[in-house]
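Note that one protein chain of the assembly has been removed; the remaining protein chains are unaltered in position.
Letters are used for the chains, namely A, B and C, taken in the order the chains are written, and counting of residues starts over at 1 for each.
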Amino acid sequence: MTPAGWFHLERLPTAAATLFFGALIVVFVLLARRGRPLYIRRIAGLEAVDEAVGRATEMGRPILYSAGLDPLEEVATVASINILGQVARRAGEYETRLIMPNRDPIVMTVAQEVVREAYAAVGRPDLYDPHDIYYTTQSQFGYAAAVCGTMMRERPATNFFIGHFYAESLVLAETGNATGAIQIAGTDSDSQLPFFICACDYTLIGEELYAGSVYLSREPLLLGALKGQDLAKAILLALLAAGTLLAFLGVDVRPWLGR
Amino acid sequence: MAEELGILVGALLTLAIFSLLYRDNPFYRAAEHLLVGVSAGYYVVHYFYAAVIRKFTVPVFQQGEWWLLPGGLLGLLIFFRLRPRTAWLSRYAIAFYVAAWSGYLIPSVLQERVLTQIAGTIPDPAAAAPWALAMSLLVLVGVASILVYFYFSAAHTGALGRISRVGILFLMAGFGASFGYTVMGRVSLLIGRFQYLFEDLPRALGRL
Amino acid sequence: MPAPLAAGRPPRRAGRLAALGRVDRRWIFLLVGASVALPLLRPLHLPIGTSREARAYHAEVERLQPGDEMIFSFDYEPDTMAELDPMSLATLRHAFSRGVRVIALTNYAGGPGIALRILGQAASEHERQYGRDYVFLGYNPDYSATMLRMGESIRSTFPTDHFGTPSAELPLLREVDRYADIELLVTVTASALAEYWVIWAGGRFGQRIVAGNTAIQAVLIYPYYQTGQLAGFLGGLKGAAEYERLIGRDGAGVRGMDAQSVAHLLIVCFIVLGNIGYFAQRRSARAAGDAARDGEA
Partner (left out) sequence: MKRTGPVLLGFVIGMLMLVQHFTPDRWIAERYNNILDWKQVVFGLTLILGVVSLFLYHWRRIARREEGWRYSLLTVGGLAFMIGAAILFTPSRGPYPWMFEHVQAPMQSTLFALLAFYVASASYRAFRARNLHAALLLSAGVIVMLGRVPLGEAIGLNHISTWILDYPNLAAKRGVMIGVGLGMTATAIKIILGIERTYLGRGA
């Protein structure tokens, strides 16, 4: 049997990329699991967390945290929960109240757990109040209205909007702006990012959100995958450079990249 | 008659939703809850027809395609989710679904979203026009500097820091375009509703 | 995105410009309503230019010969009808007027109601016959599996049409059964489905594709157009208006363009005014800070 009989020869570049990238991810996940120290740079946006929590403490007002609309299975929600842990630790240290309205009951349960553990970790389990992390409603705009209502009543000094957001993003950011809160946002939703960037003081953009969560949690699975992707990006950059150079020498490498 | 009456009902419900702009009120809330129920009812009928009747009972029992049976049984496992004690059974259905999707996603996404995009960024050696070449170099610089911006394995200092600062400028221009288009989309949806109220409604009232 | 926090947050000092910022938003709502309503009631008839992407989309449909087949996917729900219905209607009018045969479907459960209305209108205008000139396959769950499966067999993917007639009994589907038999695929969508048609139908099966998109999605698909993975596209209501002009038959897209222009101008004014207030406030806050420091010295 000829190779063409059992293999699509024209898909060779895709096959090579799949094998190579797959190996990259597996190797780095294994390394991370074995505890090999893998470097990730500090994510600038996270430095603002301490400052923002400190400001709420000074003003004697609470912090508001929203993890977006998506269920727990989504990457952005998982990332948000990781960052929530960090925010809650700071809030515990500074004895600042943390309020979190939820759209998904499962996300709510997990968030309660995370906040309780964070308070306990900094020696302030007494601060934890499950009523501050509550369920609102499934409805998209119903949720937005509930969060806005909380902002108007409680006047939080700092708002965190971290997770996957949809069209309600600008309603939240605008209300927060009107109450004079510092706002820190982070989302992987491309169409909502512009609104957060213009209406919030600090915004984690797309992959920065994931990287930020990995930076904080050091979860080996996420860490390994992030490193694998990083190396892939470096290789793609090299490919771009080499391809461009060859193009100027009159060699067209584009057909080698498949399709 | 039913058509004209329908447009009148639609217009009243449109106004009930718009009333939220003044303030949250019972009309809005009632309309919103009605919408959730009616649309769920509409969807479930289509889901049932599409998934159960057309993709299952018709082919299996009328056209004799018995090999569809395992899919149906696997799908039914999903309903064990409703009870916490049996929820683990539904994992088989979810694992099947998610893994199948993952399997065919890998090569296609690597090719179409990564390799083909890289190929499209490398300048065409045959292109002679200086403007076209300059612009393809601009795109090259943009794509490369954004890849550097989202590279997390090295501190963004020195040359890397400078390149990533170029990347963020491209990102912002792109987000600006998204901003403009998003505003455009929202305005169009409002235009649609006003066309309904100003064009369709008077026409229907005239016929009543 | 590094930015000093302090710069974003001036102490709140009441100035005349700052008072502008506290205006009740319901006044803003009223102005927006007026900016859309008035041009609809009294049109300005501003001239409408066409973009290169829209001309490419038009050329793809124009290229088809009588008897050629097109797949048309209504990939949206009622929430974005305002932007997308005009595109769907114009495309089907164009296709039917050229004698192109249409295989329609939808990847959203909210789609059949929309598809039936628009197909019905376009088909009756051009006296097309169901089953011979066009078919409606209805909604199938799981878009990616649908897109991939259609490359192997449309009849297996849709054992019956939307109305329950076995697909094998529809004359049009007896002649064509996979992408290889189809000249052009059109998706009109409010989600990332244009991208997925490109990935599954385009990438794997080499199907030629054009897309009608909501404005929000259109901005994301420029990379696919540049590489040729997408042969043309329409973006938002403006895209619909351009296409209506290209086929010489004005519709809701063209009628909405004046309102679109005026509303955009109003929103730009809001952004500019809001920022003038913001910078004035920031400057007065800085001046107050300087004065306080002078006092201490």
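Assorted remarks:
Note that contacts are C-beta pairs under 8 Å (C-beta built on N, C-alpha and C of every residue); 3 or more make two chains touch, one makes a residue touch a chain.
Note that this is a predicted model, so its numbers are computed, not measured.
Taking every chain of the complex into account, the chain not shown here touches A, B, C.
Of the candidate positions C:A59, C:L273 or C:A288, contact with the hidden chain is made by C:L273.
The chain not displayed touches chain C at residues 1, 3-4, 7-8, 21, 23, 25, 28-29, 31-33, 36, 46-49, 51-52, 77-82, 109-110, 113-114, 116-117, 140-142, 145-146, 148-149, 152, 156, 163, 204, 219-220, 222-223, 226, 235-236, 238, 257-258, 260-268, 270-271, 273-275, 278. Interface residues of chain A facing the missing partner chain: 5-8, 11, 14-15, 18, 21-22, 25-26, 29, 72-73, 75, 78, 138, 141, 167, 170-171, 173-174, 177-178, 188, 190, 194-195, 197-199, 201, 206-207, 210, 221, 225, 228-229, 232-233, 236.
Listed for chain B, the residues touching the missing chain in the whole complex are 2, 5-7, 9-11, 13-14, 16-18, 20-21, 29-52, 55-56, 67-68, 70-72, 74-76, 78-79, 81-82, 87-88, 91-110, 113-114, 117-118, 120-121, 135, 138-143, 145-147, 149-150, 167-177, 179-184, 186-187, 189-190, 192-193, 196.
Here is the rule we go by: only the chains that are shown with their structure count from here on.
When you average the Cα atoms of each chain and compare centres, the chain farthest from chain C turns out to be A. In this assembly, the C-alpha centroid of chain B lies 12 Å from the C-alpha centroid of chain C. Put simply, the C-alpha centre of chain A and that of chain B have 20 angstrom between them. For the pair chain A and chain C, the distance between mean C-alpha positions equals 28 Å.
Chain contacts: chain B has residues 111-112, 116, 119, 178, 182 touching two or more partner chains.
Counting partner chains per residue, chain A shows two or more touched chains at residues 190-191, 197, 205, 259.
In the complex of the two chains, the chain B residues touching chain C come out as 21-22, 39, 42-43, 46-47, 49-51, 54-55, 58-59, 63, 100-101, 104-105, 108-109, 111-113, 116-117, 119-120, 168, 177-178, 181-185, 187-195, 198. By the touch criterion stated above, chain C contacts chain B in their complex at residues 1, 26, 29, 32, 36-37, 40-41, 79-83, 85, 109-110, 112-113, 138-141, 144-145, 148, 158-160, 164, 166, 198-200, 202-204, 214-216, 218-220, 223, 226-227, 229, 235-238, 252, 255-256, 259-260, 263-264, 267.
Of all residues in chain A, only 11, 13-15, 17-18, 21-22, 39-43, 139, 141-142, 145, 190-191, 193-195, 197-198, 205-208, 211, 226-227, 230-231, 233-234, 236-237, 239-241, 243-244, 247-248, 250-254, 257-259 touch chain B in the complex they form.
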